[in-house]
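Only a portion of the chains appears, each positioned as in the full assembly.
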Amino acid sequence: MNRINQKLQENNSEKLLSIYFTAGYPNLNDTTTIIQDLEKGGVGMIEIGLPFSDPLADGPTIQASSTQALKNGMTTEVLFDQLKDIRKTVNIPLVIMGYFNPIMQFGVEAFCKKCKEIGIDGLIIPDLPVDVFNDQYKSIFEKYDIINVFLITPQTSEDRVRFIDSISKGFIYMVSSASVTGSSSGFGDTQTDYFKRIAKMNLKNPQVIGFGISDHETYIQATKYAKGAIIGSAFIKNLSKNGVDNTARFIHSILN
Amino acid sequence: MTYNINEKGYYGEFGGAYIPEMLYPNVEELRQNYLKVMVEPEFQEEFNALLKDYVGRPSPLYFAKRLSEKYNTKIYLKREDLNHTGAHKINNTIGQILMAKRLGKNRIIAETGAGQHGVATATVCALMGLECIVYMGEIDIARQAPNVARMKMLGATVVPALSGSRTLKDATNEAIRDWINNPVNTHYIIGSVVGPHPYPDMVARFQAIVSEEIQWQLKEKEDTSKPDYVVACVGGGSNAAGAFYHFLDDTDVKLIAVEAAGRGVHSGESAATSVLGKEGIIHGSKTLLMQTPDGQITEPYSISAGLDYPGVGPMHAHLYKSGRAEFIAITDDDAMTAGLDLCKMEGIIPAIESSHALAIFEHKKFQPDDVVVVSLSGRGDKDLDTYIKHFKL
């Protein structure tokens, strides 16, 4: 069983904090340290960002970290190389989040194969649309047991939410508001209404809420309605401000 | 065989809609409606009336006598430079603003490189009384100052794109981000035949008026509606798409797409996508783009802000791959020289983008009775500083 499924189905009441960070930031070789510290800090799942030159679904924080990571020399090859022994020390589910073009250039099958070898459990590819995935890449993902994670937003129609649920395997990435990463602060009525609406739909896949979660309060709010919550920009900001050594303290501040 | 788009939104293997889920409702709404709306008689009437009375169409098909003598062939210039706001871009923005109104949008965003599309968008927003935000690379803001001033006059907000190469590609990223953040009330008026399906097709259809007019205008002048060649510069590819459109499937008409070679195709400072590009995804569509082996998009370079884009639209990727169009890359210097030549020989100051198309005559020999239609996609008023500096006038 894929680690994602294991994790999200074990202990039904336990909530899960997932952290996104950009591989190669702040320094090229921080990747494994950050992953290890996150697990130690109590994080339930990690999204490793494969940096891209033109990350159009991301806000300024993640974009800046991607630019820096690329400058530092991060590439797909380098990332896989850094991760090759990661499963010797880390047990929680690992997901790579990246835009489609670098993956396409690597070759989708080669990419999945490599993930499998290393022990990556899933991919989030924001600009790979559901239908293209279904038509062209589903069988490859299945072959290597890599879970492809789909997103829903407040604007996603009920029909489409059900459709996405039907083809999802691990969890649904529930974008808190239709917006790029790192933009809002705190959740208002519109968002909690949306959280409630989705919760009531009794989907087969657990939902993890992302975008706009930055502190303990928003984490608690989000996990009231969903299985888990993802923090990205707030963690990157913490890396920039307090350095790589501060991970445990940051996670503690979110969880408690 | 057709070189046009198929039902799935692809030109051959290129196209599609590689978009984040956040954009799905917007793009899907457009996809489901654009063809329906475009054929409505009321839409057609309003669109055509504005093209005629506001834009000033038909744009002339002008026989360039002195240029034709110089190159010993028959050169016709399709005068998109005479359109309101000074380029072909307005054909598309008129169409899209009418579309946006029918979709109930009251906020318009756009990206711009040379500023022509930004001006054209600001213009139609003023015309319809809609809010307008234009994203423009910081570098382009500096080198196309007159167009920035025009957008301000027209009441648009110009937002600088500060990331990446700070040119067109980055302005497009910013515009897409804005759209993701404003999914309900906002329409994104893309300025070229790029972006996710249905944009490339929709923009091409709005620009198709160009080749439609070439057909009947040429019939009047040469008693044939088929030129031997149609030549157009390609940034994203909208003026070329418009000039080629009605000839796409008629292989008697040879198509020439002119790209910007910058300081030389292999100089590392170029925007010649067909030579330097590989298949990939940029701004929501699968097409040819300039990128590193690792799939990072490369920063392009051209003296011309409108051609300074690392990709081409999927139609052009297909025209290239299939061999339907010939692709030629023209350097900064050759383009500038061809531009000045047009000034001195025909009294027309072309946009530097269009000068790339005009430079073809120094690179390719045509027969005396060949009819060569060149898309004069815009006027050069926005480029005066660049010309003056280049030639130390």
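Letters are used for the chains, namely A and B, taken in the order the chains are written, and counting of residues starts over at 1 for each.
Note that a contact is a pair of C-beta atoms (placed from the backbone, for glycine too) under 8 Å apart; a residue touches a chain by one contact, two chains touch by 3 or more.
Given the structure is predicted, the values throughout are model-derived calculations rather than measurements.
Though each chain kind is drawn just once, the whole complex in this file has A x2, B x2 as its copy formula.
As a convention for this text, only the chains that are shown with their structure count from here on.
Taken together, the chain A residues at the contact with chain B in this complex read 52-57, 59, 63, 67, 70, 75-77, 99-106, 126-130, 132, 150-153, 155-157, 160, 175, 178-180, 183.
Residues 16-22, 24-25, 163-164, 169-170, 173, 176-177, 180-181, 183-184, 278-284, 289, 291, 293-297 of chain B touch chain A in their complex.
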